[in-house]
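Can you keep this structure in mind? I'll have questions shortly.
For this view, one protein chain was removed and the others were kept in their places.
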Amino acid sequence: MNWEVIGIWLGALLSLSLYSFLYKDNPFYKFAEHLFVGMSAGYWVIYTIMNVLVPNWWQNMVPPSGGFQPIWIIPGVLGLFMLFRLIPKLSSYSRLSLALIVGTGAGLSMTAMLQTNALAQVHGTIISLGTGGGWFDWVSNIIMVTGVVCGLVYFFFSKPHEGVMGGAANVGITLLMVAFGASFGYTVMARISLLIGQTQFLLFDWLPTMGINL
Amino acid sequence: MRLAIPLTITFVAGMIMILQFFVPATQSLGESLQEWYMIVASFAIFLGAMNLITVHVHKIRFRAKNWKYSPVTIAGFAAMVLTGLFMGIETGRPFDFMFTTMMVPMGATMFSLLAFFVASAAFRAFRASNWRATLLLASAFIVMLGRVPIGSMIWNRIPLVSEWIMQVPNLAGQRAVMIGAAMGMVATSLRMIFGIERSYLGGTD
Amino acid sequence: MMKTLVVLSLLLTAGGALAQGGEGLIECFTAQDAPNDAGGGIDLVWTLSLDAVPPDSIVLERKDGDGGWHSIAALAPLSGRKTDNELENGVEYSYRLVPYYGGIAQEPSAEVSAVPGKQWIHSGRVGMLVILTLICIIIMYFIEQGKRGKELFIRRIAGLTAVEDAVGRATEMGRPVLYIPGIMDMDDIQTIASMVILGRVAARTAEYGSPLVVPTCRSVVMSVAQEVVKASYIQAGRPDAFIKENISYLTDDQFGYAAGVDGIMVRERPAAIFMLGTFYAESLILAETGRSVGAIQIAGTAMPSQIPFFVAACDYTLIGEELFAASAYLSKEPKLLGSLRGQDVAKLFFMVVITLGVIAATVGEAWEPAARVAEFLRTITNVE
Partner (left out) sequence: MAKFIEKLGTVDRRVIFLLMALAVILPLAFRMNLPIPIEEGPSKDLYDAIEALPPGSRVLLSFDYDPSTMPELQPMAVALAQHLMTKDIKIVSMALWPMGVSLGNEALTMVGDSLGREEYVDWVNLGYKTGGGVLIVRMGSNIQTVFPNDYDGNPIADMPVMEGVNKLGDFDMIISLSAGDPGIPAWVMMAGDRFNIPIGGGCTAVSAPQFYPYLGTGQMVGLLGGLKGAADYETMVRLEEDDAAPGTATPGMAAQSVAHLVIMLFIIIGNIAYLSTKQKKGGLR
């Protein structure tokens, strides 16, 4: 028994315990689940300390080369404010830290979303219907453009979906359904690949440790 | 006016992030703010960790349902934190060993459960109950066929049809969702930055 | 790229020519302030002569204050461009290139110079700035309108009409309501939207008296959720019914979280499950397990890749923007309805841009002025 074999066994037993959930909830699953939650929470604590707090904060404030950068006290203090949640009397200080997080996030996503999710998509849709040349390309391009416009009509909230609006919204939601179906079907292969990967681990890494070679 | 200071911070932080996108001269300001934000958010992980431990200690103390598993969570947490802090996180150390031999396979297993759930969801949901549902069913079916050799055995054009569905109706649908959602996000961000939406700060004052 | 290729292929046909000095070899060597940066950068661009053998490498040199030349970078022969960074703004810098053949330096190129500076506006983002300002003004205008009490309509959103029923059903069955706010942190707008909806859902559970369980994947989300739910319970006059322990943190790990929530679902058997926020691959793991315990499920996300799974496994799905409309729908607050109206107008704007652009581009294949309109619309929607 060496460490590699122990590792394979740990991985295999825990995997099988989690798979047992497919049959029904049971003590093996409960054990693996509780272990997974605990271990991963611990992992992320260490990860955060080692990969964010030490290099991005502590080593900026107290550089290993010597000296002290007082400006870095501010994020440290705001970080500590976050922990004041634990002390009811001081918990309202945490709002300051929260405000920083939410504000930065809001500003960042406002520009990022407008750029990649809106403008880039609009830009990509401004095509000539004749692109490609053949009648089939005409049909495809018309479906594409109508699809985007009608899909947007479906997302209108302040007007009732009646008349022309209603018709367009109907075309829109129909097209969305086709898109969802396609997207679902497309993902199936990737999901099965994951299962194939795990099955190969169990069949070709774990079984051989018991002398079973398929 | 206890909300005034937090709302000001939100406003200033949000504005800096928008500004640095359009004004190259302020890029370094934006970068520092993002770094600060990352540090502040990282501190919060201790809050969560404390909560997790408290909840499970609580469960054990009051013998709540399934309390017998709570020590497992605490032990798992302690094992990772203690080995990580005191024995290092480099390859080959206990922390790394537990990560690669236990956490990675568990994550992969949970991920692979999707293969089963995709099957059961497809079985139950893809019913031709009306024409719209039939379209959803048909597009899923054709795209699935187009991904495996069986598809081209049935009709050699199936992969092409599936490709077309992905490139035309699917792309159009995705774009509509993305543009719409972007408007929702811009409006929500705007309401946060200008303090119109403030319920996330809690409190009624 | 194309240019390099042409140069390259011509170069190769001329194989066997002799090594050349920088003067004959390097053409069009220019230096200019790097655009759209915070200063401190100079862009250097050059092409190689068409009738020379490419050198093994090229060394870029910068003139120091004392007038001597110092090597600052050794470059691949065909690279053709380099940005020198971390310079002082407002100071003039001079550069030259020295080609090397087989380790032997040749005659250097002519000298070029430039002054780095910072820019106050990103030239590739002006169009976006105009559009963003426009959208913000529109939305703010309608929010004002709403505040002033203008009557605003909102269409029916099936998933949100069901919120009341779902909570009511949970109360009847004496089972809890489970609320899953996605796996992203508070900086994600969908999480924020989810927190706002959580406030409304909590108001209902407070009213009906069924327990509300909120497992979170992020510490900050946990603490915000506690605040939001507590505020709702206080507002509903039921502060006693608020149980802080029901809003707990599990783990930051995506699948660890999924495993934990699956466990909660099968053991607590919630009668109603809300999944609103940012979801990734775990969406279907949660939704199928929720389905198996017989809960009414209301999901909502703006992640295009996950919507299909929610549509397949949940009773109601808020698609994309519907998630952001939820807080307005549930509260019927005038300023939120106004904001929604503003979003609609912004979408109308994009629809017009798309329609105009497509027509112009199509007509433009035959009629030049229309092509220019299409080009203009493409330019303003292009962001660097």
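Letters A, B and C name the chains as they come in the text, with residue numbers starting at 1 for each one.
The rule is short, and it goes like this: contacts are C-beta pairs under 8 Å (C-beta built on N, C-alpha and C of every residue); 3 or more make two chains touch, one makes a residue touch a chain.
Owing to the predicted nature of the structure, the values given are computational and were not obtained by experimental measurement.
S.K.: Name every shown chain in contact with the chain that has been left out of the document.
M.R.: Touch partners of the hidden chain, whole complex considered, are A, B, C.
S.K.: One chain isn't shown here. Among C:N36, C:S94, C:Q235 or C:S292, which residue touches it?
M.R.: Here the residue in touch with the unshown chain is C:S292.
S.K.: Which of B:I45, B:A79, B:V118 or B:L135 touches the chain that is not shown?
M.R.: Per the contact definition at the top, the residue touching the missing chain is B:V118.
S.K.: Touching residues of chain B against the unshown chain: what are they?
M.R.: These residues touch the chain not displayed: 115-116, 118-120, 122-124, 126-129, 137, 140-141, 144-145, 147-150, 152-153, 156, 163.
S.K.: Touching the hidden chain in the full complex, which residues of chain C are there? Just list them.
M.R.: Here the touching residues of chain C are 5, 8-9, 12, 15, 54, 76-78, 292.
S.K.: At which residues does chain A meet the chain that is not included here?
M.R.: Against the missing chain, chain A presents residues 22-23, 188-189, 192-193, 195-197, 199-200, 203, 214.
We adopt the following convention: only the chains that are shown with their structure count from here on.
S.K.: Using CA atom averages as chain centres, what separation in Å is found between chain B and chain C?
M.R.: Centre-to-centre distance between chain B and chain C: 14 Å.
S.K.: Multi-chain contacts only, two chains or more: what residues does chain C have there?
M.R.: Within chain C, the residues that touch at least two other chains are 128, 132, 135, 185-187, 189, 192, 220, 223-224, 249-253, 255-256, 259, 267, 304, 307, 309, 311-312, 319-321, 325, 340, 343, 347, 350.
S.K.: Multi-chain contacts in chain B: which residues touch at least two other chains?
M.R.: Answer for chain B, listing residues that touch two or more other chains: 18, 21-22, 37, 41, 44-49, 52, 66, 103, 106, 110-111, 113-114, 118, 122, 126, 136, 174, 177-181, 183, 185-186, 188-190, 192, 200-203.
S.K.: What residues on chain B touch chain A, complex-wise?
M.R.: 2-3, 5-18, 21-22, 33-50, 52, 66, 69-70, 72-81, 84-85, 89, 95, 97-106, 108-116, 118, 122, 126, 132-133, 135-144, 147-148, 162, 164-183, 185-186, 188-190, 192-193, 200-203
S.K.: So in the complex, the part of chain C that touches chain B is made up of which residues?
M.R.: 36-39, 118-122, 125, 128-129, 132, 135-136, 139-140, 143, 185-187, 189-190, 192-193, 195-196, 199, 216, 218-220, 222-224, 226-228, 230-231, 234-235, 245, 248-256, 258-259, 267, 281-282, 284-285, 287-288, 291, 302, 304, 307, 309, 311-313, 319-321, 323-325, 327, 335-336, 339-340, 342-343, 346-347, 350
S.K.: In their complex, what parts of chain B are in touch with chain C?
M.R.: It is residues 18, 21-28, 37, 41, 44-49, 51-52, 55, 58, 65-66, 103, 106-107, 110-111, 113-114, 117-118, 120-122, 124-126, 136, 174, 177-181, 183-192, 194, 196-197, 199-204 of chain B that touch chain C.
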